[in-house]
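Entry: chain A
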Amino acid sequence: MKVSKCLGLILVFMFVIAGFQAVPAMAEDVYKIGAVFSISGRGAFLGEPEKKTAEMLAEQLNKQGGINGHPVKLIIYDDESDATKCNLAVKKLINKDKVPVIIGPTLSGTTLAVVRVVERAKIPLVSCAASYKIVTPVEKRHWIFKVPGSDRHVVSKLYQYMQSKGIKKVGIMTVSTGFGASGREELLRLAPKYGITIVADERYGPKDTDLTVQLTKIKASGAQAVVNWSVGPTQILAVKNWHDLGMKIPLFQSHGFGSKKNLELAGPAAEGVMLALGKVNVGPLLPDSDPQKKVILAYKEAYEKKYGEPISSFGGHAWDAFNIVVQAMKKAGPNPAKIRDCIENTKGFVGQHGIFNFSPQDHNGLSEKDLVMVVVKNGDWALLK
Partner candidate 1 sequence: MTSLLEARGITKHFGGIKALNDITFRVKPGQIKAIIGPNGAGKTTLFNCISGVLKADKGEIRLNGESIVKLPPHRRAAAGISRTFQNVAIFPEMTVLENVLVGRHCRSKCEMLKAGFRTMSMRREEKDIEDKGWSFLEFVGLEEQADKLASELPLGDQRMLEIARALATEPKIVLLDEPAGGLNTKETERLAELIHQIRNSGVTVLLVEHDMNLVMDISDEILVINFGKKLAEGDPKSVKENPDVINAYLGEDIDFSDL
Partner candidate 2 sequence: MNDTAQLVQYILTGITVGAIYALVGLGYNIIYNVTEVINFAQGEFVVLGGLVMVFMTNTLHLSLPVGFFLTVSVVTILGALMDKLTIEPIKDANVLTLIIITIAVSIIFRGLAMLIWGRDPYALPAFSKAPPFTLFHAIIQPQALWVLGITTIVVILLSLFFRFTMMGKAMLACADSPEASRLMGIPVKKMVLISFVLSAAIGAVAGIVITPISLMEYDRGALLGLKGFGASILGGLGSFSGAVIAGLILGLIESLCAGYVSSGYKDAIALIVLLLVLFVKPSGFFAGKRASLKKF
């Protein structure tokens, strides 16, 4: 008896809540764009600026009259950095909200958890996560694109720079998350190509409180440079511990370090840290001839005015994803298959992170040429030649 009552109660509850959530029928001419970001959980510091950027862009777009006169409705869900939730959120976007295109998710893990879903539903998805697995093998990723450059590009850029400085022995330290593991894989894989030996391969957890041991080990290994690959607090710890240990060898960070907030947190300890960054982070430093400078400064100005905080690479990914999708929808309307084809044929799109040239073989459209080497100088970025 009591169980049947409970089940009944749940059923009633479902309807009540469903009633609250019921979306009023929308006019036909509204174009929907779905988005899933990790607004809380592990990836929150990535997902938050992405969400803010996407919301801001949608607002701007609608002020300017939307897409070909159709207002845009951006539906954002939080996947809480969790694969299960992300799967559910994407299914909800497809089955309930009936969106023709999705941007996000934020993380590689959550994106890979929805690959099958969008492939089966035949809805294009433009991910804001970096792992190369998202777009390879491309024949199994017909409907999937990603806007961040692959770790391969970033690592190549770093190794090229090291090669030019005669660095041959490198110690790497990576965080044991998807981000760090993907970086580690590329760091190990590409090293021989640039005549580099990995003399130390250290790992740590995303919530570790101290990285002195890893750095000490690298210091003792005779490495000529340290590469740290992480996001979140550990990348600040790496800088601080590197500084405190008085290490003479240079510290290279992943592109995850590319946020002004990180410079503030690390303070003077960050002087001399080098990294390969998308141009979005160094907009004002770019020469005026750079075609990206204009779009970056426009984004920077609008974002900083609206939210009162500096832009980050991650927001830049959302910018790229959103605008690539909008550009495609301008041509294709709300038809998933056409949107997909348009995205795949996008050439020369000037975005925050580079100039995108998609093709049926390349669902990323960026290369290491879209990155610049940057050093921290006087608490700000400076371009490296």
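Behind the choice of candidates: all candidates are chains of the complex that A comes from, given by their letters.
Here, a contact is a pair of C-beta atoms (placed from the backbone, for glycine too) under 8 Å apart; a residue touches a chain by one contact, two chains touch by 3 or more; residues count from 1.
A quick note: this is a predicted structure, and the numbers were derived from the prediction, not measured.
Checking the candidates 1 or 2 against chain A in this complex, the single touching one is 2. Residue ranges on chain A touching candidate 2, taken from their complex, read 40-42, 44-45, 48, 173, 176, 202-205, 207-210, 212-214, 216-217, 219-220, 232-233, 236-237, 244-246, 261, 265-267.
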